[in-house]
Structure formats: structure tokens, C-alpha cells
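Heads up, the thing below is written out as C-alpha cells.
One protein chain is absent from this view; the other protein chains keep their places.
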Amino acid sequence: MSARRIVITSGKGGVGKTTTTANLGAALAKRGHSVVLVDTDIGLRNLDLVLGVEKRIVFDLVEVVEGRCQVRQALIRDKRFESLSMLPAAQTREKTAVSEEAMVRVIDELAEMADYILIDCPAGIEHGFRNAVAGAREAIVVTTPEVSAIRDADRVVGKLTERRMPLRLIVNRIRPEMVKSGDMMSVEDVCQILSAELLGVIPDDEEVIDTTNRGEPIVLDDTKRLAAIYMKIARRLEGELVPFTNLESPNLLKQFFTLWKAG
Amino acid sequence: MRAFETALETDPAVAPSAALRRGRAIVITSGKGGVGKTTTTANVGAALAARGKRVALVDADVGLRNLDVVLGLESRVRHHLLDVLEEKVALETALVRDKRNENLYLLAAAQSREKEDVDTVQMKALIAQLCETFDFVLIDCPAGIEMGFKNAVAGAHHAIIVCTPEVSAVRDADRVVGLLPADWRPELIVNRLRPDLVRKSKMLSVADVNDILRLPLLGVIADEPGLIVATNKGEPLAYDAASTTGAAYRAIAARLDGEDVSAPTVNTEVGLFGKIGAWLGGRA
Partner (left out) sequence: MIEFFRSLFRPERSSTTAKERLRLVLLSDHLSLAPDVIEALKAELFAVISRYVEIDANNADVSFEHREHDVAMTANIPILQLRPDRPAPPPPAPREAELAPEIVAQPVAVEAIEPEATAPVPTPRRRRRRKPAQAPQVSQPQVS
């Protein structure tokens, strides 16, 4: 089996790439797929932390590339999802320790072991970005509805388009009440500016910080609204046409106004 | 810049000594992206300028510039950092004066170039040149610890670490502190604090963060939706007399300027640290 290889990128840091990688990966695993998550943020790794596997790291990406271990030895299997594993980045090295060719070799090898490979890209558009993109065949661009994030996402969309890589957009941290009051750009605004197809819309949710603190991806808890949203994104990724949810305001009065879309 | 570089390398008498140097060059860094470096650089710079200091802000995020947008100066940028380093234009020509305060200047990053196009020797010389005419030179560092970070740190004398109360950010900040010159004593700004979440033990407290980082605390900024609006408009909150976030930035500027301002107390010192545990490796 040869996996789908998807890089999750953004340009701007802190918009939710790692959280998205972890939760989307977990959602796909929940749906029965075998998934490998790859952290390419060498020197500033965090995917292990978000997944809660930081104490179980033995080998890392750089050691795999340098031939000091087999890729299977470096993979950490998630204890909560049978079919989910991750390849951690090195912490005390630099991104230049790995070349694009080496990344392609590693991803090629992983592709024989899974249905999906999600590659967590670091912030920026330099070496780390090029490494992360090297092994991918499609991209998910994550942005928030803020000027700086959209500008950086635009840059990344440009770079991906140069490589003819199909890409889709996730708009993260949308605050419907701020969109309504005109203090935040809407999802439509963002898609129009970036000219990208929408894969998902994720509302701002304070639960994310808590789940990261505990190393428990939010997808683990079916009662959380973000869990449902990530599951829908997973289904869209599989190819299903899932309509975007209308997020109704809990305030009855506001139901007279436009319902905001999310999902 | 080549003549400048050669002069610096071969003639020690030309290198500006601490006595000759007028300005303090401070790099604002974090490791983790999106924690508020650019917003902090813009607002602290604006607040210092409002106190009558001559301030130069340098955007070192080549390829992904945003300091111009946060300041609302994007339509005034004609030249950038690399134009100056490659001697296409004089430094004075490239500096953009702020719309609201004549003490504040911006040197924008190049948008269509890469961080690898700049080297640390060039940056040192440029920052030294800026320090001759400005009281404060604030350098907005990009995310990461690669060439962009190294360039931003080169030439600075001091660092401000911006960190949010989240495990990833704290971990990255710790890594960055370990990469700074050993004799520096960087100061910490905790950004995007949510006192309500800290009270519910859903977020690290300032004490939790600093138990790990152990840095002198320069300031604490609570999360505020007004910051999004401010960036939308390109109007730093430091200029807004009514904004509490603006007041926090002004207090930070006062402290940097040598004033003895008492650190803001956040009434949520309940720590979450015990549960996080010692997952951090060494700083090596």
C-alpha cells in the first residue's frame, strides 16, 4: 500500500499546524486508517508533546536519516489508537542536518507502511519548509483570519503552487462573534484572498490549550465540539462531500442573524 | 557594506566600543512562532518612542515580513534590509518613519528574498550603525533557531524572550535561552495570559512558566481580542491611552528605560506545574 503524503504547513508560526496534524491524524486513525505522523521541526520539536508521547522517544528523524537506526525503531506507536504512530524530530540538531533527498527516502519508506502520512511542517519558508514539502504530494495550508497569518499563507500558497502541489485550506481559530461585529475577517474573506479550496473551519476553543497541556488530542473526547469538527475534516480528506456545519449561537436572540459556518 | 565589514574585521579602532555606542540593541525572540514577537516589538517600540526615545525597529523575518503591517506602515515601505546590506540604498533612505511618532523608525525585511541571503557579519555592522543614532534598536526575530534567528541575534546586546503560557512555547523558549550568548541575561515577557483559564487550572500560570525558564520578568500581557482589531487596523495598542494592554506595553517600556515599575501582579498564581513534570531535557 502506498500512502497519501500530506504536508501541513502555514508560513506563520503558531496558527495550529501541530495541533491540526495531531488531531487530524488521530481522527483518521479513529476511522480505521493506519497513520504515520512525521515531525520535521528539527530543533524545536513539539508534535511529541501535543500527542503526549514525549517520554517515549528513543530515536528520531535525524538518526533515521543518518542510518543509525531503522525507521521502524524510531516510530512511536500511540497507545490510544492502534493504527497511529509518529516519527519525532531531533531536538538538539538543526534543520540542515537533513536534506530534501533524505526526507523523500524516509517518506517513501513510510509510505509502504501506512494509508496516510501527515508531515508537520515548521514555521517559515526556508530549509525546514523545503524538507517537509519534499516528501509530500499534497498540502494542507493552515491559517487564522488575521492579516499576518494570511499574508504568510499567501506566500506559502505561492511556493506550493510553483511546485504544482494540490492544496486545501483550513481556517483555524475563527471567532464567529468577532466576525459578526466586523472585528475579524470571515472564512469567505480568507478563501477569497488566498484563492484556495476550503477543507475545514475550526473555531477558536480554549479547550485546545488544556488538551495540549495534558498531551491528549481533543479528538479523544467525543463530547467536544472540536472532536466532531476534526472528524468531519478527516472525512473530507477521504473524499467525502461533508457540508460545513452551521454553528448556532447559544444566545437565542442571535439566531435571527446570520448563522456562521464551521466544520 | 563590504567596506564596512572589512573595516570592522581589520581595524579594531573602527568597531564601536560600548562607550561610543549610544543605543541598546535588543532582540525579541521566542523560538515558537505566533506568540507575539512582532506585536511586542511594535508596541514596545511605540511606547519607548512615546517616552521621547529614538527607536529603530528592524524586521529580521526576511521572506515573511509583518512588522510593517502591524505598524500600519506597509504602504510606506520602499526599501528593505537587503537593499541596505547590498548597498543599493543608504540606511537613512530605507528607514520608514512612523505615522504617529517621529521618534520611531522601521527597517522592513525583504519580502522576495530568503533568510540565507543575510549573514551575521552584515547584521552586526548594520545594528552597530543604527546604535550610533538611536537610543533603542529592537530586532524582531523570526520563529525558529536557524539562520533567521542567528542573524537577528547577531549585533544585539540583550534579548527579550516572549513566551505564552503553553507547554510548546515554554519548551521552545527554553531552547532559545540555551542558544543565546552565555553572558546575556535575557528578560521574559509572558504573553496571552488568560487569568480565567489559569484559575481553572487549564493554563500554566506566570509562576509555572518562570519556574522553568527562570528569567527576570519584564512584563505580563493578558490576552485581548482588541489586539486582533489593532492589527487589522495597523494601530499598535501602545498608542491607545484607554487600553490596558497598551498600558502593559508602556510599563514594559518604562522598565526598559530604567524606571523602577513594579511588576504587574496577576491574581492567578495557582500553578499547574506539578502536573506537567520535568519533561524538559537539558539546555545543551
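By letter and in written order, the chains are A and B; residue numbering begins at 1 in each of them.
By our rule, contacts are C-beta pairs under 8 Å (C-beta built on N, C-alpha and C of every residue); 3 or more make two chains touch, one makes a residue touch a chain.
Every value quoted in this text rests on a predicted model; they were computed, and no experiment measured them.
Judged over the whole assembly, touch between the missing chain and the shown ones holds for A, B. For the chain left out of this panel, the touching residue among A:M113, A:M165 or A:C191 is A:C191. Touching residues on chain B toward the chain that is not drawn are 69, 72, 74-78, 111-112, 229, 231-234. With the whole complex as reference, residues 146-147, 150-151, 154-155, 158, 161, 179, 181-189, 191-193, 195-198, 244 of chain A touch the missing chain.
Keep in mind that, in the parts below, only the chains that are shown with their structure count from here on.
Mean C-alpha position of chain A lies 28 Å from that of chain B.
In the complex of the two chains, the chain A residues touching chain B come out as 11-15, 18, 43-44, 46, 49-50, 54-55, 91-92, 94-96, 122-128, 146-149, 151-152, 155, 175, 178, 183-185, 206-207, 209-210, 212-214.
Here chain B touches chain A in the complex through residues 31-35, 38, 63-64, 66, 69-70, 114-116, 142-148, 166-168, 171-172, 175, 194, 197, 202-204, 225, 228-229, 231-232, 272, 275-276, 279, 281, 284, going by the rule given at the top.
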